[in-house]
Structures are given as C-alpha cells and as structure tokens.
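Note that this complex is displayed minus one protein chain, with the remaining chains in position.
A and B are the chain letters, set down in written order, and residue numbers restart from 1 in every chain.
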Amino acid sequence: MNAVTAPLRSVRERFRALPRPVKYLFIVAVVVIIYLLPIINPPLITTQDSDFASVLFSCAMYSLVAIGLNIVIGYAGLLDLGYVGFFAVGAFSVGVLGSAHAKLPLIICVPAAIVVTMISGVLLGAPTLRVRGDYLAIVTLGFGEIIRLVLVNTSWLGGPRGISNIPAPPSLHLFDVPHMSWEGFTAYLDLTTTTKFLVFSVTDAVPYYWLAVTIVLIVLFLDWLMQNSRVGRSWEATREDEDAAELMGVPTFRFKLLAFATGAAIGGLSGALFATKQVFINPDNFTIIYSVLFVAMVVVGGQGNRWGVVTAAVLLIWLPEKFRFLSDARFLLFGMALMALAIFRPQGLLPPRRRLRAQRSAEREGVNAEEDPGHIEREVADV
Amino acid sequence: MSEEQTMSQRPEGLSETPDTSVDISVEEVAHLPEGKMLEVDDVTLRFGGVKALDGVSFHINTGEILGLIGPNGAGKTTCFNVMTGVYQPTSGDVRFLGEPLGRQKRFKITKLGIARTFQNIRLFHNMTALENVLVGADAHHSTGIVSALLRLPKHRREEAEGLDRAHELLKFMGLERRADELARNLPYGDQRRLEIARALATNPKLLCLDEPAAGFNPAEKVKLMELIQSIREQGYTVLLIEHDMRLVMGVTDRIVVLEFGKKIAEGLPAEIRDNPAVIAAYLGVDENAS
Partner (left out) sequence: MNLLIHHFWELTITGLTIGAIYALVALGYTLVYGVLRLINFAHSEVFMYGSFAAVWVLMALNAAGATGLGLVGFLLLGGIAAMAASALVAFILELVAYRPLRKRNSPPLIALISAIGASFVLSEAMGLRDKPFAWLGLDAKLADYVGRPRENTPLPALLHSQKLFNFFGYNVTNVDVIILVSAIIMMVVLDQFVRRSRLGRGIRAVAMDAESAALMGVNHNRVIRLTFVIGGIMAGGAAMLYLLKIGVTRYNAGFILGIKAFTAAVLGGIGNLRGALLGGFVLGVAENYGSALVGSQWKDVVAFVLLIVILLFRPTGLLGESLGKARA
C-alpha cells in the first residue's frame, strides 16, 4: 500500500518466519554491531566533520529522550511542548549535586536526578493536566520556558554561565580496543587509535556511547513492560477518549499524571547523561527549539511506536552531522521534512505495529475506515 | 476483489452469530439481594434556566430489565448521565444498593457496579476489539506501574483473568473473530455490540444501554433485544433506553416514561401501552383532547 511500509513489512514477516535460535542469533548480532559502530567506523555511515562516537552518543541520548516523550505523547496523548524542561532539570540536578554544591559521585547523582525530575513532573502535572488538548500544549511550553529562565536568573544554579566540571562515570581500565580505519572500502586495524575499556574521558566518547546504548536498551525493555500491561492500556484508552475511559473505570487523571511523571523521569535520565558527557552545561542548551525537535522526533517516528521514535531520533541527529554542508540549512530542511511528512505520511515513518496489523486485515476484508459510519458518528459526542 | 467489495457493502455486517450459551455470569453480580438496586429519588437537574430533569423518581429492581422511554429530548440520556456521575443533580439523590452516589468520581461509580454504553458509539477506535474489552475488565484490576515493571504475580493473574473474560464476552457477543481488529474498522453493528461487551467486562451490577439498537434495521433490532434478554438471564440487571416503544414492550419487565424531563408514567409494558398520557406524548396530541 505504501512505498515505505511495504518492503519493511515483508522484512518483518520474513524475520518472523525464521526459527527461534536463528532469530535470537540475529538479534544478538545486531546488538553487537550497534555497540561496535564507533570502533568499526563504517564508511558511508561515519561522519567526516565531527567525531563519529560523539555523534553516535547524541543519537543514543536523543533516542532516550524520544522514548520518554513517546510515553507522554504517543501513549497517553498529552501534547507536551516543554519536555526540554525535564531534560534541563535532570542535567542541572547532576550539575548541582556533582559539581556546584556537592561533590557526590555520578552513581548517586543520576538516581537523584531521576527522582528530582519525577517529582517535578508530578508537581507540574498535578495542576496542569486538568486542562485539555491545545491548552496543555501552551501551558507545558510555558513551563519549559519558565524552567530555562529560572536557570538563567538563579545564581545558585550558575546563572547564564551554567555549571562546569560535572563528574564522569567511574572508570575502570581493563584493556584497549583498537579502532578500524578505512581506505575506500578496505578496512585496516588502527592500533594507534584505541579506546580504553572502560575509561570515561573528555577525549574519547566511545565509552559514553556504550553507556548510553546500554541505558537505551534497558529503558526500551521497561517501556515494553509498561505498555503491555494495564498501565499501557489505560494510557491508550485515555488518549482515545478520555470521557469514555473514565466511565469504563479508568482513573484517567491518575494515569495521565503517571505518564507525565514516567516521561519526566526518562527525560531527566537523558539530561543527566547529557550533563556527564558535556562536562559543562548552561541554560542555552535547553531552549524551546529543543522541545520542538523532541516532539518532531516522536511524530516523525510514528507516535506510539518505540522503534519508530528511536529511528526518527537517530535520523534527525545523524543526517545534519553526516551532511555537514547542509548544516546551515539544516533547520530549513528539517521544517520542509516536517511539512512533507504531515501531508504525505501523517502516521509517521513507522506507525504502531498493531495499527499495521489491523490495516492489513482491513485490506483483506475490504473494510474502509473512512466509510465506517461509527467513525462519522463519533463526531457528535453526547457526554 | 469483487468478493471483497461485496463484503464491505454488507450494511451491518454481523460477522458471526452471538453464542449465548457461553457462561458470562459473575459471582459478585449473580448473588445480589432481591429488591431495589438503584433508586432515583426526586432528581432535578438544571442547566441555567432549563430544567432538564424535573423531580424524577423511579427505581430498578435487581434482575429486571427496565425500559426508559420517551420522545426525543425527553431527558433519557441526561438521566443516564446523572446515574453515571457525568452530571451532578441540582437536587435529589441517586442511591445505588442503598448508598447515595453523592459526588463520587465517575470511574469509582463504574467500580461500584454501574456500566454504560453510549448513544453515539464511543469506543477506543485505535485499539483492537480485544483491547477495548480488556480496558473494561481492568476496571476491577489494580495492577500499577510497579507490578507491571516487575511482572509481579498480580500482573500475571490479572492479565490472564482479563483475557479469559474478554474472550468469553467476545464469543458471547459474536465478535470472537474480530478480536484483533481495530475498533474503528469494525462494521457498525459489531461496534455497537463491542460497546456492550466492553461495559459487561467491568462486571456491572447494573448495565445501562443507551439506545443500543440505534441505526439498526427492524430484524437486527429484534436480534439485539434477544441478546439483551440473554444477558439478563445470566444474572445482570439492565436499564434500557430506547426510542422505539414497540421494541421495548417485548423485552422489558417494567417501563418508565419521560417527557420534557418529567416522569409521566411507570408500569408494566401492557399498562404503558394503554396509558393515554404516553400515547399523547408519542403522538404529540394535547392531553386534554385525548
């Protein structure tokens, strides 16, 4: 039915048909390749003008952001335009606890940052989640901006200069990993450029990338556990029709707040990751334009599909780095892409799997959603 | 292709016949004491200057099918909304199993045991039929984020119980084959029945159906009424709003008639049929003239 989904679908079906051990082996291989990407430096994918490992780290970190925001927008249907605020709270919590006002190790700072952002999510959500739809969008936008302005104007938080010397994760030097270099399509082992396993330093982003990928994989798993449970169902029901959900026994407000807090916690975790990698953070890292970028990741990827939003996050970060000559025009192209997407593929690159399955059965049965009378009748709601 | 087209043109497209032999009864519902289950006591509801309900009183007995009828705009759906907590009555009381509903939250009223369907279908359109029913079943579950993340026994038990219940209900309503389809892709008739299945999944002591046969042709209406009767036979109490008086006569035990927000009659179907006020209300005749 569509040039993009058709090949994807056949790949998925072929993959499903494989015997179990082969499937697992395949998954393990993919994960290993993902981990080894900055070591392999594959030609065509690697970035010439900026450190490839740092770009990969950004991809992983923004994937985490997208997964978190996907819970809020994709699952629970709450349009949050101030998500960067939670990202900032996470980063500055680490900054305050690890550098500015205490010298706690990162192992303690990060969980603390998650708790702080979660609490801030509840504090912001409790009053605002009662307003609906578009109002929520503008209120969250306002909150995101308030958080940034508080950062700029509070000298305790470093003011406009921000916080520096944010601690790195604990290091442990076990062995060295040589990188690969390429001449054309021939690979060489580069023994002079090595990554110390596992030393986090400003000069080598590879260990940070490994850390970020590990966190992304764990969070993806947790996300799956949540979605496939009463919690995930309640979120979706609330998104679909809040009144009907409430009348079917879903405590919608409680679940919206839960989505907000969970999303915030993941946003805070990504902020913490950002802070430790950057070493130095200031309020300019957290302007509204990032919130918009985050929302774009979720929508481009396909709201509600965790793989979709991860793909979108990776693409939106990697493309401008790869094609640096476009970097001047990156936001222009980005805007055009959003418009084109909205017009030609509103469901996102990868719409939720369930929807695909249903589309297929709909095609088989020849049932057309648009001709469905129930669909039209819904417009005149009575409650 | 041509075959597919004929399928899509099936007007109400009942995909399979309901299997009313499936046991969908629930312990907590089946053994309720005899007597008044729900009492609407002198309820008045004002919107600004308009009295949408004016001193309405009636009750529903455990195990019966009560019909709530009246011409368009008589206040039937409003009455429903008061009973399910969507509106708060301006004065008067609604008592469920002897307890006033007061200012209970809407989802709590559902948990107490009142479930409803909607006059305009309000399914979760982008969820599958099965998931729609599961959401209903979740009303009596309590898995939270911790149980879900740790896959505690509670999560497993409740998921299994919910799935069993959902499949049971889908089979009963004749929707089993549609379980994995998105609600919005279901034919109209199936959507209506899915709403009933979803409401039943909450284990309601009282099932409120708001014009469940709206948009059906006469033959389908009769079939649906038979289905509602078999729901009652499994121990549920049903409140049925229906516009079509003849239809209601056949299935209900008692009937309450509303007009302009007031109760104008209450009684057995036979009594209602011969009640001059009701006839006048339906035919639009001046009461004094008749």
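Convention: contacts are C-beta pairs under 8 Å (C-beta built on N, C-alpha and C of every residue); 3 or more make two chains touch, one makes a residue touch a chain.
In this text, all values refer to a predicted model and were calculated from it rather than measured experimentally.
Note that the absent chain touches A when the full complex is taken as a whole.
The chain that is not drawn here is touched, among residues A:F57, A:Y83, A:F143 or A:W318, by A:F143.
Only one residue from A:R130, A:R161 or A:R324 touches the chain missing from this view: A:R130. Interface note for the absent chain: among A:I34, A:V279, A:V292 or A:L315, the touching residue is A:V292. By the touch definition given at the top, chain A reaches the unshown chain through residues 79, 127-128, 130-135, 137-139, 141-143, 145-146, 149-150, 152-153, 243, 288, 292, 295-296, 299, 303, 328-329, 331-332, 334-343, 346, 370, 381, 383.
Rule of thumb we're sticking to: only the chains that are shown with their structure count from here on.
Separating the CA-averaged centres of chain A and chain B is a span of 42 Å. Taken together, the chain B residues at the contact with chain A in this complex read 4-5, 7-8, 77, 81, 84, 86, 105-107, 110-111, 115-116, 118-128, 131, 134-136, 138-141, 143-145, 147-149, 151, 155, 158-159, 162, 180-182, 184-188, 191, 198-199, 202, 215. Contact residues of chain A toward chain B in the complex are 222, 225-226, 229-234, 236-237, 240-241, 243-252, 258, 262, 354-355, 357-358, 361-362, 364-369, 371-375, 377-378, 380-383.
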